[in-house]
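Only one protein chain is missing from this complex, and each of the others stays in its spot.
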Amino acid sequence: MQALLDVFDIYLLEAVINGILLGGVLALLALGLNLIFGVIDVTWICYAELVMIGMYAMYFMVQYYGVSYFVAAPLTILLVALLGAALHYLVIAPLLTAPPINQLLATGGVLFVLQSFATVAFGIDFRNLGIRLPVLAFGDMNFSYARLLSFVAALVGMVAVYLFMTRTFTGTAIRAISQDRQIMALMGVDAKRIYLITSALGGALAGLAACLLVLQYDVHPFVGLSFGPITFLICVLGGLGNFIGGFIAAFLFAEIISLGGLFSDLEWGYVLAFAFFIVMMFIRPAGLLARRR
Amino acid sequence: MLELRTVNAGYGTFPALFDLDLDVKAGEAVGVIGPNGAGKTTLMRVISGLIRPARGSIKMEGVDVVATPAHKIVSLGIAHVPENRRLFPQLTVDDNLKMGAFLKEARDHYAERLEVVFGLFPRLKERRHQMAGTMSGGEQQMCAIGRALMSNPKLLLLDEPSAGLAPVVVQQVFELVKRIRASGLTVLIVEQNVQQVLKVVDRAYLIEAGTIRASGTSAEMLASDTVKEAYLGV
Amino acid sequence: MLEVNGLVKRFGGFTAVNNVSFRVDQGEILGLIGPNGSGKSTIFNMLSGTLAPTSGSILFAGHEIAGLAPHRIINRGIGRTFQIPRPFRRLTIFENVALAGFYGQGRRSRIKAEEAAERSLAMVGLPTDRHASVDGLGAAGLKKLELAKALATAPKLLLADESLGGLDEAEMDQAADMLRNIRDELGVTIIWVEHIMGVLMRVVDRVMVLDHGEKISEGLPSAVAGDPRVIEVYLGTDAETTQAAAAEARRRAGG
Partner (left out) sequence: MMGRGRLAAWGLGLAALAALPFVYRDPYHLHILVLILIWSFAYTSWSMMGRFGLVSLGHGGFMGIGAYVTALLWNHLGLSPWIGIPISMAAAGALALIVGYPCFRFRITGHYFVLVTLALSGIVLQVITATRDYTGGSLGYTPNRTSGNKLLALQFDDKTTWYLIALAVWLFGIVVWHWVDRSMARYALEAISEDEDAAAAAGVDVTAEKLKITLLSALMTALAGAIYCQYQMFITPDTVSGIAVSLQMVFAAIVGGLFVSLGPTVGAIITILLAETLRIGFGTQAVGWDNLVYGVLLVLFIIFLPKGILGSLLDRLKPQRKVPRAHEQEAVQVVRPGA
């Protein structure tokens, strides 16, 4: 009996820690979405699909052309950043004066395009890098290096964004524009340029997430569907555009998914997370960190 | 320096300014007074490009302001301190000032300008790492003016600097305006607080329901019945 | 008919309305004035249910209505207009008003709603043509539409928010007459927020002045215009000139 309890506790602890590790990547994704929403006031429904394209880029560079992982990663980040900028330039910019819903739906169209592009170009097979990182045994618990590495890299990525946002004029403008869009012109800021930079930055974050997720998951055209919805829930719960709220919500959801997955399949973890989300909407309708009126 | 001719402007189908003429000469301090909703704030917004006039011309030192993209108007030397200060509440004082120096030219002289602003408002230097939204109303007004001065403007537009402030602070704010005047800057100031503003400006316009009702030197305006009527309706 | 006691509204740490009490009697037109940010709109929003008060009570016809949802308050007989007209552009003028007649009166009848719409449109002088589009209306027309919408809800109390903004002088007088007609002919009690003092002072029975969320003066228009505290709020804080202006205002009001 005692032995059983011990084992259970160990698994629980392992799940908790895995949850934290998962939270890092989710927080990265939430940060990218929040950044774009906060600045441009538009949500990229196809955000997870940008990640998927990034994962394919990694797969082909590393697996097909034999490029080193650490060379491929920055190239992928750059590629997805360009993709983000292109998305803004081609789809969002022409719709800037249109109702926000139209912008949102247009990115839904892009989701279709990216998914089917991947299907056409790469087929529906599941592919992986073929890199099998060792597993770290700690007591009776096992953690994959892939997850640890992802967690650390995600943190580094977020710190880099933080430094950019606080140290540079452009970064300061990005933070300012989400607080008061209307007076930016008085500061001499060309909002359109900031939008483009932010889109590239959001894309870069998706690119970084792609480099990390490809270590843990197989890539296929619909892989975005397995973490896209959860990212949206995180952002809504944390308050769209609220970086800190998104950060906290990411870890909250990661724990729920990880612990839910402990007792059943991972999918049930998602269901649990959604149920939790609905309950939270009743308790804190304006988002996790919002002050109650 | 600044010249407005038959300016008409509004919000959507909602007109706020009718055929408005206004001049500001270099070195002057000009006041615009008038009751709430008269169109004073609209006037400021039209000059700084936040809204575009439906008709009429605006020239800054001969340059066509209407044809200049909104974000480039600052580089013509016009800095606008908006109504209600409109600081970025969740940025520090430093970051707010940094935004004021976003322009390429200003960025190059960032350190110098910071010195100038801190020289004018030593209090800001003490508070430089504080979130702008957490400061008192008077300090926020200092920060808003400081932010506008960071771009090294020739013309400062002040929109209701005393609005929402306690009477003691209002006195301080007008002291600030005097200090700015003394530094040689041209100022166009919109105010409801007629008595106070007429003490710091050379000339003033009375604007009511979107049109100029009267104009004259401060002394003339102080004595004017039209002004009192516009405010009290008796 | 309306009795407000100790009304308070805080947003975070900011107190927008601080302990305001007042009453409005049947058939009265009460003017509500004060500088920008003095809390006029916040009071309106609480009376109409758009905002829930932090504390305090609002008794309407003897019933507590503080914190009720807007549609319930409308159904009890408090109609409102908005400062900036908020027409529904995807509906015709007639549909705009019929909508208010249908949902605003509590009893749901399409026929009655359409009758109410015709009456209200006629009252404010807008065409009762069923296909006329909102887009053809200018500033004055939109203001009238606001008023017609509010009237179609068959209000006992009308909250009129700056009915004069954006109008020229002739239109202002017309709008003021209209408000008075609504009171005289329909017996509707009115609370009127306005910036254009000249017109307001001529029409209202009583004035209440707000500053920084507090009531600073209340009474007959002539008395309020002479109140030194009101003059201070409107003209500035210089003591000597304030006194002079007050004396001047009293003299004029008396004469």
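Per-chain residue numbering starts at 1, and chain names A, B and C are given in the order in which the chains are listed.
Rule of thumb we're sticking to: a contact is a pair of C-beta atoms (placed from the backbone, for glycine too) under 8 Å apart; a residue touches a chain by one contact, two chains touch by 3 or more.
The structure displayed is predicted, hence computed values, not measured ones.
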item	value
Sole contact to the chain not displayed, among A:L28, A:A153, A:I194 or A:C235	A:C235
Listed residues C:A16, C:L32 or C:A100, member touching the removed chain	C:A100
Chain not shown, touching residues in subunit A	37, 42-43, 45, 91, 94-95, 97-102, 104-106, 108-120, 124, 182, 221, 225, 228-230, 232-233, 235-236, 240, 264-265, 267-268, 270-271, 274, 277-278, 281-282, 285-286
On subunit C, residues whose C-beta touches the chain left out of the figure	36, 41, 48-50, 69-71, 74-75, 79-80, 82-84, 86-92, 95-96, 98-100, 102-106, 108, 110, 113, 133-135, 149-150, 153, 165, 195
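Assume only the chains that are shown with their structure count from here on.
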item	value
Chain whose mean Cα position lies farthest from subunit C	A
By mean Cα position, the chain sitting nearest the middle	B
Centre-of-Cα separation between subunit C and subunit B, whole angstrom	31
Centre-of-Cα separation between subunit B and subunit A, whole angstrom	43
Euclidean distance of C-alpha centroids - subunit A vs subunit C, Å	49
Contacts with two or more other chains, residues of subunit C listed in rising order	none
Complex contacts: residues of subunit B adjacent to subunit A	48-50, 69-75, 79-80, 82, 86, 88-91, 95, 98-103, 106-107, 147-148, 151
Residues of subunit A touching subunit B in the complex	166, 169, 172-173, 175-176, 179-180, 182-191
Subunit C contact footprint on subunit B (complex, rising order)	10-11, 13-16, 35-38, 84, 160, 163-164, 167, 170-171, 192-197, 199, 209, 222, 228-234
